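What follows is one structure encoded as C-alpha cells, with my remarks underneath.
Of the protein chains in this complex, one is absent; all others appear in place.
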Amino acid sequence: MLYKIALEEAWNFPKGESLGGFQSASLAPKGVIGGDLGANLLDVHEQRLQQMDENGVEFMALSLVSAGPQKVPNREGAEKLALEANNALSADVMKRSERFGGLCSVSMHDPVQAAQELERCFTELQGFIGCILNDYQSAGPDGNTMLFYDGPSYDTFWAAAETLDCPVYLHPREATPEIFDKMWKGREHLAFSALGYANRLNMHLLGIITAGVLDRFPKLKLVVGHMGEHIPYDLYRIDHKLNRARFPDMKMRKDKLVRDYFGSQVFITTSGHFSTNALLCAVAEIGVDSCMFSIDYPFESIANGCVWFDEYVEASINARDLVKIGRGNALKVFERLAAGIHGLEDKSPAQCEVGGLKNGEGEVEFGMYNKSFEKREVRKVL
Amino acid sequence: MLYKIALEEAWNFPKGESLGGFQSASLAPKGVIGGDLGANLLDVHEQRLQQMDENGVEFMALSLVSAGPQKVPNREGAEKLALEANNALSADVMKRSERFGGLCSVSMHDPVQAAQELERCFTELQGFIGCILNDYQSAGPDGNTMLFYDGPSYDTFWAAAETLDCPVYLHPREATPEIFDKMWKGREHLAFSALGYANRLNMHLLGIITAGVLDRFPKLKLVVGHMGEHIPYDLYRIDHKLNRARFPDMKMRKDKLVRDYFGSQVFITTSGHFSTNALLCAVAEIGVDSCMFSIDYPFESIANGCVWFDEYVEASINARDLVKIGRGNALKVFERLAAGIHGLEDKSPAQCEVGGLKNGEGEVEFGMYNKSFEKREVRKVL
Amino acid sequence: MLYKIALEEAWNFPKGESLGGFQSASLAPKGVIGGDLGANLLDVHEQRLQQMDENGVEFMALSLVSAGPQKVPNREGAEKLALEANNALSADVMKRSERFGGLCSVSMHDPVQAAQELERCFTELQGFIGCILNDYQSAGPDGNTMLFYDGPSYDTFWAAAETLDCPVYLHPREATPEIFDKMWKGREHLAFSALGYANRLNMHLLGIITAGVLDRFPKLKLVVGHMGEHIPYDLYRIDHKLNRARFPDMKMRKDKLVRDYFGSQVFITTSGHFSTNALLCAVAEIGVDSCMFSIDYPFESIANGCVWFDEYVEASINARDLVKIGRGNALKVFERLAAGIHGLEDKSPAQCEVGGLKNGEGEVEFGMYNKSFEKREVRKVL
Partner (left out) sequence: MLYKIALEEAWNFPKGESLGGFQSASLAPKGVIGGDLGANLLDVHEQRLQQMDENGVEFMALSLVSAGPQKVPNREGAEKLALEANNALSADVMKRSERFGGLCSVSMHDPVQAAQELERCFTELQGFIGCILNDYQSAGPDGNTMLFYDGPSYDTFWAAAETLDCPVYLHPREATPEIFDKMWKGREHLAFSALGYANRLNMHLLGIITAGVLDRFPKLKLVVGHMGEHIPYDLYRIDHKLNRARFPDMKMRKDKLVRDYFGSQVFITTSGHFSTNALLCAVAEIGVDSCMFSIDYPFESIANGCVWFDEYVEASINARDLVKIGRGNALKVFERLAAGIHGLEDKSPAQCEVGGLKNGEGEVEFGMYNKSFEKREVRKVL
C-alpha cells in the first residue's frame, strides 16, 4: 500500500556516540545487517528518503537509536545526550516535516526533569509527535542499577505525557553488564533482539500497566514494537495468572484485565517482526485498532518490511484493515500527525492503491501473484 | 455480550398464510426445528422478548418470513401481501420500539410500485429501518418465471432505497417448482437451507453488484445473511475469474473488485451459520466492519446463537471487534437504529460486559471456561 | 517448495474437439486467459514440462478437459470420446511416467459401461491413477437432461472405483442450455468459474455423500477442486441443517456428519483458488490431511499458482503441513503415485527445500521477503 506510516525508525546524530549513546561499531561488524549501520542512522534525507519513496512509506517517526539516554548511568550525561539529541532531531525532521516527525528522548534519572524535557520538546521545539523510552534507565556507578518507571515517583513524568497528548513508545534494550555476565555468557546471540530484548521489555510494560499507571492517567498511550514483545500471544495466561485473590496488592483497576487496555491505551507495531501469523494472532487477541505498521530501520530493511506488508499481509488481510494498520491507526494514536506541521490525512484503500486498483490502465486484475502467465518471475533489484 | 442487535429475525402476522405467504406447516413437522414454528413467528412480545432478555439481545429487526411477496407470482396478490404485512409489522414493532424495528416487504413485480411502497413505509409508517427482498420475484402463470433485480428497470427501486437511506437485506428462498423438480427430486434436503438457498442467492447478489447497481447508487447498502452465502470464502476466485478482458461487457466499475464493496456497501450477518472458523475467514477477507451478528429466529434458536456468540466467539475474537460485530456495525449500517424512535447508542466492551468485567463483586476473573475448579459443569436449562 | 504434485491439470488430444469434447474457441478469445488455450491443452512435453521444471512441479495428473464425455448427450458419442481420450492420454503420460499420470474419463450414461471403461483403464492401459467426472452427464435429445450419480443404479460404478482403488475427481462444468437461458442470460460472467461451477458441483457432491454412497463403499475416495467448491466454509450450516429429524429419509449413516468424511474419503485441492485465507479456513474445518495442491492449468498459470504456494502459503503455514499439502497427501490419496511406474517417494521439508534451507552456500537465512537490503526488488520474467 502507498502512504504507509512507520513509527519505530532509528536515527543518530554526529555527536551521539561521543555523548555516550549507541556505538554502532559495537553491535555488529559493518555490513552484516545489510548496510552501513552508522551511516544509515545518520542519514535522513538521502538514501532513507529515497527508499521511503521506492517503498510507499509516506512518513517516518524518527527516534534516537537505543538505548539513548537510558544507556548513560550518569544523570548529567544522560540529560545532556537527550537535550542535544532532541535539538538535532527537531532540526532534522523540520527540514521535511511532511515526511518526518520525531519521538523525543528523555533521561529518566529524575522524573521531574524528564517531564520538563518532554514539555520543552512539545512546546519549544517543533516536529515531535511522541516520546521514546528505551526500557530501564541505567544508573549507579557501574551501570548495574536498573530504574523502572512503575513506581509512584514517575507519576510526574506520566502526568506530563498525558497532559501533552504525547504517546510514549517503549523500546527494548540490552541487559546490564552484571546480568549479561551471569545469564548470557556463551549465548550472547540470545541476549539481543532474538529473545532477550522482548523478555525484558514485556516485564517492564506489564509492570507499568499492573502498577495502575494507565488508570491514573487514562488518556496516556503506550506503544511497543516487535509485534507486542510476545504479549499478545500470552494474554490469556497473563490475565488468568494475575488474579486478584492471589495478588491483592496489584494496583491496576480491579475491574479491568490487561487486555482491556489494548486499543485505547496500549498499541503495538510490527517493527522487526514481519510474521503474518503473529500479526493475525495479535489482531485476533487485541483487535485491528491496536496494531500499527513499523519497520525498525536500519536494523531491518525498508524494502523487506514493505514487501512483507504490501504483498504478503495484503494477501492475508482485507484492504480496510490493512490500511488501518498501515496508516489509519497511527493518525489516531499519534494525534500530532494530523495537525498542521505534518498535515497527514486519512486515506481510503483506493487512495492507498490496495485492493482493486492495480492496473495502470484503470482496470483491475486480481489474483496475480506472478504477472506473467508463462514464466516464473524472479525478484530483481530495481 | 449484552446489548446485541439481531437483524434477520422472521415474523409473521395472522393473515400472512391466507394472503399467500409462508405456510409454516409446509416446511417441517411442528416441533422439529425446536419450537412451534407457526406460533413463534407470530409472537413478538411474549416468548421472543423473554428469550431476548435472557440472552442479551437488546434489539431485533423483524421481517416477514420468507419468501413473502416474492413467493406470490400474481402482482396484485404480492402487493397486497406486502402492504398488509408492513402495516401489521409497523404496529407490532411500535408497541416496543426500543426493542424492535422492522424491515419492510415489497412486491418486486413492478419496480415503481416497489419504490412507492418503500417510501410509504419510510415516511408514512413508523418503525422501519430497512427493507427485505427474498431473492427473485416469482412471476408467470405457473410461478416458474424468475424476476431478478439486476436489470436497468429496477434502478427506480434502488434509487428509492438510496434516497431513503434504506439498507436492503437480501434473503434466500426456495427454487421454482420447475427447477425443484429437475434438480432436487430425491435430494430435497439439499434444496433448502443446507445448500440450495445460498447457491441461488449468491448468484443474485453478484448479479446485482456486477451489473453496476452499487456504482450507480453509491450510498446504497446491501446486507446478506448466513455468513455471506459462501461469498467471503470464494472472493479470491470470484474477483480473479471476473476479469475484464474476458467479460468486457460487465457493467461494474472497471477500477473496482467485488471485494471493494464490502464494508461500505455490502455487509454480511452471522444468521444461521454459527461457525467460528467461517466468521474468522470472513473477517480476514472482508474486514470486521463488514460483519454483523444475527440469529435467524425462529429457524434457529436464540439461545444457541447467543451462546455461540457470547461464549465461543468471545473466546476467539477480541472485545473491541466482538462489540463491533454484535452491535456497533449495525448502528452504522442501519442508521435509523440510532435515531429518535429506537434511540440505540454506541456501547463500549465494558458496557456490554465483555472482556474484563465478569465478576459480580466488581473484580475480574479471566480464563474460566468452567467456573468450578473441581467439577465439570454441565449446561442446564434456566 | 520443490517436488510439488498437481492433480487437476487439463489436457486435450487432437481428435477431442471433433469428437464433441471441449471447444477451446468457445470459451474465451485466444490469449485472454494468458496463453493459447487450445495449444496449451494439447501440449504435454514441451512448454508444460518446462514450466513444471521452472516452478518446482515434479508431477502432474492430467485429465481430459471438462466437460469431456459428460458434455456429450449421446451415449455412443460419449463412450467413444472417453475411449479415445483414455487411449491417447495413456500414451501421452507413458512417454514420461515419472512426471505425468492420468485421470481417466468415462461416459456416465450407463454405469455398467462406465465401470468397464474404468477397469480397462486401470488394468489394460498404463499411467492412470484415478478417474475424473465432470459433474452431471448430459443426456436427452436436446442435452437438457441431467444425470446425477447419487442414485442406486450408479453403485456399479462406485463399486468398481472402490475395488480398483481409483479415487474419483469431481470436476465442475457449465449449466444445461435450458438453465443457462433461464438463469444466466445477461449475466453469463457468473455462469462459469466465478460462481456457477461451484454452485452446481457442490450440490452434486453433497447429493452423493448424503445418498450414502461413501457408506456403502467405505474405501471409495472423492476429490474436489477449487478449495472444496465452497463446502469447507459452509460445513457448519450443512451439517446443522441436514438434521435427521427433519430429513429422516436421508440415506447417509445416521451416526456421521458430512464433515466426518473429509480426510478419509473426501479431499479437496487448491486448483484455481489461490487464496491463503480460504486455504487456512479449509485447514481449520477439514484438517491439513484433507487438502492438496493443484493448479488448474492451463485455465490458470503454473507460475502464478506456484508463486502463491511457494512464497505466500509458505509464509503462512509451517513447513511440515506445507509439504503435506504440496505433496505428501497426494501420495496417500492416489496410491498408484507411489507404485512402480510413477515411483514417487515421500519427501521431507528439507528435501523440498522449504523452511531452513534457502541459502546456496549451505547456510540459512530467514525472513527475507526481499533479498536486497536497500532496493525494492521487482518481479521480472526469467
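Chains here go by letter, A, B and C, matching the order in which they are written, and residues are numbered from 1 within each.
Here is the rule we go by: a residue touches a chain if its C-beta (ideal position, glycine included) is under 8 Å from a C-beta of that chain, and two chains touch if they have at least 3 such contacts.
Small disclaimer: the values here were computed from a predicted structure and weren't measured.
Enquirer: Identify the residue among A:T210, A:S264, A:S348 or A:S372 that touches the chain left out of the display.
Expert: Only one of A:T210, A:S264, A:S348 or A:S372 touches the chain omitted from view, namely A:T210.
Enquirer: If the hidden chain were put back, which of A:E17, A:E119, A:D150 or A:D255 would touch it?
Expert: A:D150
Enquirer: Write down which of B:Q51, B:S105 or B:N243 is the residue touching the left-out chain.
Expert: Only one listed residue reaches the unshown chain, and that is B:Q51.
Enquirer: Going by the contact rule already stated, which one of A:V168, A:L235 or A:M368 would touch the omitted chain in the full complex?
Expert: Within the whole complex, the residue contacting the unshown chain is A:L235.
Enquirer: Determine and list the subunit C residues touching the chain excluded from the picture.
Expert: Counting over the whole complex, subunit C touches the hidden chain at residues 236-237, 239-240, 243-244, 254-257, 259-260, 262-263, 280, 283-290, 316-321, 349-350, 355-357, 362-367.
Enquirer: Contacts of subunit B with the missing chain: which residues?
Expert: So the residues of subunit B touching the unseen chain are 33-35, 47, 51, 54-55, 274, 276-277, 301-304, 306-308, 311-312, 315-316, 367-382.
Enquirer: At which residues does subunit A meet the chain that is not included here?
Expert: Listed in rising order, the touching residues are 28-29, 32-33, 146, 148, 150-151, 179, 182-183, 186-190, 192-196, 198-199, 202-203, 206-207, 210-211, 226-227, 230, 232-238, 240-243, 245-247, 250, 272-275, 277-278, 280-281, 284-285.
As a working rule, only the chains that are shown with their structure count from here on.
Enquirer: Considering only C-beta pairs in contact, identify the chain pair with the most of them.
Expert: B-C
Enquirer: On a CA-centroid basis, which chain has its centre farthest from subunit B's?
Expert: So the chain farthest away from subunit B turns out to be A.
Enquirer: Superimpose the Cα trace of subunit A on the Cα trace of subunit C, which carries the same sequence, then give the rotation angle to the nearest 5°.
Expert: Here the rotation carrying subunit A onto subunit C measures out at 180 degrees.
Enquirer: Can you check whether subunit A and subunit B touch via the same residue numbers (shared by over half) or via different ones?
Expert: same
Enquirer: Where the CA atoms of subunit B average out and where those of subunit C average out, how many Å apart are those spots?
Expert: Distance between chain centres, rounded to whole Å: 34 Å.
Enquirer: Touching two or more other chains, which residues of subunit C qualify?
Expert: Within subunit C, the residues that touch at least two other chains are 33, 274, 277.
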